[in-house]
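Note that one protein chain of the assembly has been removed; the remaining protein chains are unaltered in position.
Letters A, B and C name the chains as they come in the text, with residue numbers starting at 1 for each one.
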Amino acid sequence: MDTQGPLSEQGLVRMLTHTGERIEDERFAPYAADLDAATLRAMWHDMTVLRGFDLEATSLQRQGELGLWVPSLGQEAAQIGSGYALRTSDFVFPSYREHGVALTRGVDLPEILRIFRGLQHGAWDPAAHGFHLYTLVIGSHALHATGYAMAMDRDGLVGTGAETDGAVVCYFGDGATSQGDVNEALVFAAVNDAPIVFFVQNNQFAISEPTTRQSRVPLAQRGAGFGVPSVRFDGNDVLASYAVTRWALEQARSGTGPVLLEAFTYRMGAHTTSDDATRYRTRADEEYWAERDPIARVEAYLRGIGELSDEAIEEAHAEAKALGRRTREAVKSWSPPPTSTIFDHVYAEPHTAVESERAWFARFERSFTDKGAHA
Amino acid sequence: MDTQGPLSEQGLVRMLTHTGERIEDERFAPYAADLDAATLRAMWHDMTVLRGFDLEATSLQRQGELGLWVPSLGQEAAQIGSGYALRTSDFVFPSYREHGVALTRGVDLPEILRIFRGLQHGAWDPAAHGFHLYTLVIGSHALHATGYAMAMDRDGLVGTGAETDGAVVCYFGDGATSQGDVNEALVFAAVNDAPIVFFVQNNQFAISEPTTRQSRVPLAQRGAGFGVPSVRFDGNDVLASYAVTRWALEQARSGTGPVLLEAFTYRMGAHTTSDDATRYRTRADEEYWAERDPIARVEAYLRGIGELSDEAIEEAHAEAKALGRRTREAVKSWSPPPTSTIFDHVYAEPHTAVESERAWFARFERSFTDKGAHA
Amino acid sequence: MTAMTMAGAINRGMRAAMERDPKVLLMGEDIGQLGGVFRVTDGLWKDFGPDRVMDTPLAESGIVGTAIGMAMRGYRPVIEIQFDGFIFPAFDQITTQLAKMHYRSRGLINLPVVIRVPFAGHIGAVEHHSESPEALFAHTPGLRIVSPATPQDAYDMIQQAIASPDPYLFFEPKARYWDKAEVDEARVATQLSGEHGASAATAELSRGRVAREGKDVTLVAYGPTVRLAMQVADVAASEGRSIEVVDLRSISPLDSATVVRSAKRTGRVVIVHEAPTAFGTGAELAARVMEQAFFHLHAPVLRVGGFSTPYPGSKFEHDYLPNLDRVLDAVDRVMTH
Partner (left out) sequence: MTAMTMAGAINRGMRAAMERDPKVLLMGEDIGQLGGVFRVTDGLWKDFGPDRVMDTPLAESGIVGTAIGMAMRGYRPVIEIQFDGFIFPAFDQITTQLAKMHYRSRGLINLPVVIRVPFAGHIGAVEHHSESPEALFAHTPGLRIVSPATPQDAYDMIQQAIASPDPYLFFEPKARYWDKAEVDEARVATQLSGEHGASAATAELSRGRVAREGKDVTLVAYGPTVRLAMQVADVAASEGRSIEVVDLRSISPLDSATVVRSAKRTGRVVIVHEAPTAFGTGAELAARVMEQAFFHLHAPVLRVGGFSTPYPGSKFEHDYLPNLDRVLDAVDRVMTH
């Protein structure tokens, strides 16, 4: 077991043990104080529904309905907890695995699958949800997020104390911390006091590579190098995720500049449906982490304090099932629009290369309907 | 005055005050213990000669003999001090301002000017001097240096305790710390325990931008974010530069991995001969730093302890003058080789595009000698 | 009409854009107090302050990446890349992000970012300061690429690029920065204040111009080589040859229509650019002219560009780059058919 490296539990803020006992954290307790049982139950509920959706998407991929799926399995607490800490005035830059955060931002989960069915690259209106599109080039969105935060500051949406104050949360993985762009984002955010929370989901793997291939020290330490305050927390503890993120957002919204958070969690599934995790990790490890399942943990806590009834559980599972059904129906109902739409939105204004190819393609297609296909 | 930012004097290791009094530094004193008066005088001598060369190059540029010059004015202590700490088994990756380090690596200074006369891009044999070519794309050589260090480790040249043990020193500026490549170099070096010393010459400016545009905290702090031990020292103190670099090299050669050093210094001249520093900094600032001149400081110290005679001073200046003369003569004597040489060394093996253009150009040139120029 | 250098014209054009639209801001290295290493932003920091003329950290990917984020909130960042050879660290942000965000968002996000790049050679500089990388960007759909050759075009085009909703690479021929000419400031101001100003501007930016009429050979150039092409036309005229010069102005879209029209009349085309000939703008143009004017051509389209070597030491740049002799030689060759 790693005792001081990036896979150690060094300095983790934790509010809930893995068996569901509450523990006190003096520094962050105030930020969880408003979490009543109803809210916690709502979080648990969203985590449960999210997982159901995730499994459905995986099975759709297996059946050939999707080209790929990127499960968020095991990271539900990191995502839902932090998502609950956001408000409308905040803006999120996800990587590509933050389906849980998408849920908290009001994105209808099945819509995400348009991307993975190969229909389009973006699948929701970022402005409508305060939730940017997924970015697949690792780390590059960290700079967009920083620029967006700089612009919020410029727009007077920081440090006024009003409800309009906002901040950006930028999610990325442990692997992403090695990219130049992420480090440049820390530079730009720091010198501009940008209102941004860099949220590292350290799920211990970048595909097959353990976090020890990216760093010799815990990733939260990265912030210090740039003068950015940082906190490491148990990413499988939805309370800690909520409280620490709330704290970080308050910092950022107040105008003191960026904060870096590391949610130490575990990718319970494979990297994607194309991946085979058995090639690089042990059953024992998976079992160890299965016992630290983020949903089971808060479920145990809620049950322990008598705030989660069998009916509520049944209801949530039924809802997950219904969502699964709706997802499956939706996915199968999507048929691709005409090919000619590939020429749309390359530019906002007409561009002769695109327009002439569009015209050529229309003639080409007509030539088939006119006189039958060539081959 | 900056009290905790990147322009503060926070945590600077210093062994010589700016008026030339010796001060003790418990941690690094042992690494300066071998510095007898003769060696210190040799350092002072090299710094003096270097400055003379620098001024000559500037004047050659003013007279149109060079396209550009990049002075090292004010950074002599950082460069000569660290250069003296190197041994043959080490290897240096400079940026483009390390003429002082070049001197300690046996590069004949006038040769550098071949680059600035527009004759060629590289002007010495890196292997022969343990001193790589200058790199003009900011920060990109930090990765080469890291790879080179990884290869030294692989070649058994680290951690054996023998004289063959070596390390890499990679020099770059304060501005370079913002580049993705420099941060990626820290990542790669750290996870591979590469024997490398990252040597930041913080001369307070990246052209016109003060270091506060690159960081909110002292640059030495950057190392911590990557788990790389770091030290900040007075870069105008040649003793500190020597001692701290020696320490760092011993760390790196021993196999414990990278070290980051920040030499806090001041660029006494303009960025290059194309630059006009009066546009962005005050006379007062320049005067403040003129009083902290790295050469004057060690000169005062040596004189104070009776180890620098008037004759030695005269001799050094005469030598600088002679070097100046030799430089001027050399530069003026260089005439460009035939244009056809531009086709050499594009590839190590023949490439048809290059060879056919080479042949075309030869025919084209012949057509003029054959029948007189066109226009 | 006011006399301006090209650098001055770009400076005034940016000033006009900043006055017209408070969302326009400048980003780059040393563009503030220093006014940029070429002084193209001279005086703007003083008049608009550090929030609109931002000295950024030394990281090109960071500059383009944060500009994208600011553009997402309605800003119109105008970036200065200090020298052509330093755009490559930003290549990923330009290629995979700036170029594709509008497409990725199915039109929901516009990124009106202008990247100014002082480019090309002839200033006696050290390595990496004389590159011509325009073709590398032209191969990436989603970007628009233009290059002015005169102070008037520089003044108009920078404002049109800023006004357009699409991302632009704006290649400034740095060796021409100090060329002076009279500039009419009114026309572009009128265009941009019109109802469909941005559309009109974008459309106009997409078109090349016939810089000189002629009937024997069509000589195509852009940016730094337009002046050379005009000189060639002069020399050729004195030898009794009539050369039509087309200043492309736009590389993406590439206004091949104007060239094809000319080629159909002259039957002979020579293309001149500083970038290495191989895989350059000339290749695309030659291929298109052939596709569209094949049966009008008397000779193959010829290209004169930099050689297939890295940019050599500046002592060699006159021979490395297209020069009067080499272009005249190509004109001779197309005329032999």
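One rule holds for everything that comes next: a residue touches a chain if its C-beta (ideal position, glycine included) is under 8 Å from a C-beta of that chain, and two chains touch if they have at least 3 such contacts.
Just so you know, these numbers come straight off a predicted model, no measurement behind them.
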Touch partners, limited to displayed chains, of the chain removed from view: A, B, C
Options B:Asp36, B:Asp155 or B:Asp285, residue touching the unrepresented chain: B:Asp155
Chain not shown: contacting residue from A:Gly81, A:Pro94 or A:Gly175: A:Gly175
Interface with the undisplayed chain - residues on subunit C: 61, 85, 88-89, 91-92, 95-96, 99-100, 103-104, 127-128, 135-136, 138-139, 141-142, 252, 254, 275-276, 278-284, 286-287, 290-292, 294, 297, 299-303, 307-310
Where the unshown chain meets subunit B, residue by residue: 120-122, 125-127, 132-133, 135, 137, 140, 142-152, 154-155, 180-181, 184-185, 187-188, 191, 344-354
On subunit A, residues whose C-beta touches the chain left out of the figure: 67-68, 115-121, 136-138, 175-176, 178-181, 206-209, 213-214, 274-276, 279-280, 336, 339, 342-343, 346, 351, 353-354, 357, 361, 364, 367-368, 373-375
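One rule holds for everything that comes next: only the chains that are shown with their structure count from here on.
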Chain located farthest away, centre of subunit C as origin (C-alpha): A
Rounded Å distance, subunit A centre to subunit B centre (Cα mean): 44
Centroid distance [mean C-alpha coordinates] between subunit C and subunit A, Å: 40
Touching two or more other chains - residues of subunit B: 178-181, 213-214
Two or more partner chains touched - positions in subunit C: 56-57, 59, 61-62, 89
